[in-house]
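With one protein chain withheld, the remaining protein chains of the complex are depicted in position.
Up next, chain A:
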Amino acid sequence: MFKIVKAEFLAQDIKLFQIEAPRIAKKRKAGQFVIIRLDEHGERIPLTIADSDPEKGTITIVVQGVGKTTKALNLKETGDTIMDVVGPLGEPSHIEKFGTAVSIGGGVGTAIAYPTAKALKEAGNYVITINGARSKDLVILEEEMKQVSDEAYITTDDGSYGFHGFVTQKLQALIDEGKKLDFVLAIGPIPMMKAVADVTRPYGIKTVVSLNPIMVDGTGMCGGCRVIVNGQSKFACVDGPEFDAHGVDFHNLADRNKMYSVYEKEALEKFEHECKLDKKIEAIENAG
């Protein structure tokens, strides 16, 4: 059992958790992830480690409630427990002094990009961060990002805060200004990562993406997370999750991530139905 020592919402449906996991906290490096299982009937899902405190023995994860498991997790509060947390998994981000490094985070991807942006800064890079959200109320980790950036930009799709437009438009604008970019890291939804790869490709800017395929064990024993990179099949859990963006077959990744969408919907509907029932029972009990 792994204890949650802090739980707080960063934005609607996006929650930060600090979890007691001293061994993982001590060992983890930027870019690595954990697999968690909430309870006896739970599934195993991968979540990137956004931060850690080896002294306190905690790791931080940031979770967006999109399906059954993430929504159930986001109901957890300080003091609750998670049955299984295993990690650190995956290869750490490859960090070196590239020169000017751009970290791009889309939505909850901002939290995943954070540790790598921090590591890039510590390695002596000039760090530019671009973090995108649909609207102002969904912007997360703005302060944290500023602290690890030489230049920090927020973009919103609706223009309610920061730059009006997509992260790729901001990236293109930087290139058009004549900034010499040496390295780009992009983490977020598949269409966003693909769009970033398309922007940097003609300029030959080294670009890395952190892929998010479906995983089961996360230790290389099933190949459920296989992705095609430069025409070759790779296991994202052990060979990645970071890969050369210009070699990734995003189309295949997008198709594969839809494999269980029918089941995901069914599980979520059942969960939400049960939540409603629980609330009704609670209301009756309180009234009684």
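Criterion: contacts are C-beta pairs under 8 Å (C-beta built on N, C-alpha and C of every residue); 3 or more make two chains touch, one makes a residue touch a chain; residues count from 1.
One rule holds for everything that comes next: contacts and distances are computed from a predicted model.
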> When you check the chain that is not on display against UniProt, which of "Cytochrome C", "Enoyl-CoA hydratase", "Light-independent protochlorophyllide reductase subunit N" or "Glutamate synthase (NADPH), homotetrameric" does it turn out to be?
Replying inline: "Glutamate synthase (NADPH), homotetrameric"
> Among A:Pro54, A:Gly165, A:Gly224 or A:Gly247, which residue is in contact with the omitted chain in the full complex?
Replying inline: A:Gly224
> Since one chain has been left out of the picture, which residues of chain A touch it in the full complex?
Replying inline: 23-24, 27, 37, 41-44, 68-69, 83-89, 216-217, 219-224, 226-228, 233, 238, 251-252, 255-256, 258-260, 263-264, 266-267, 270
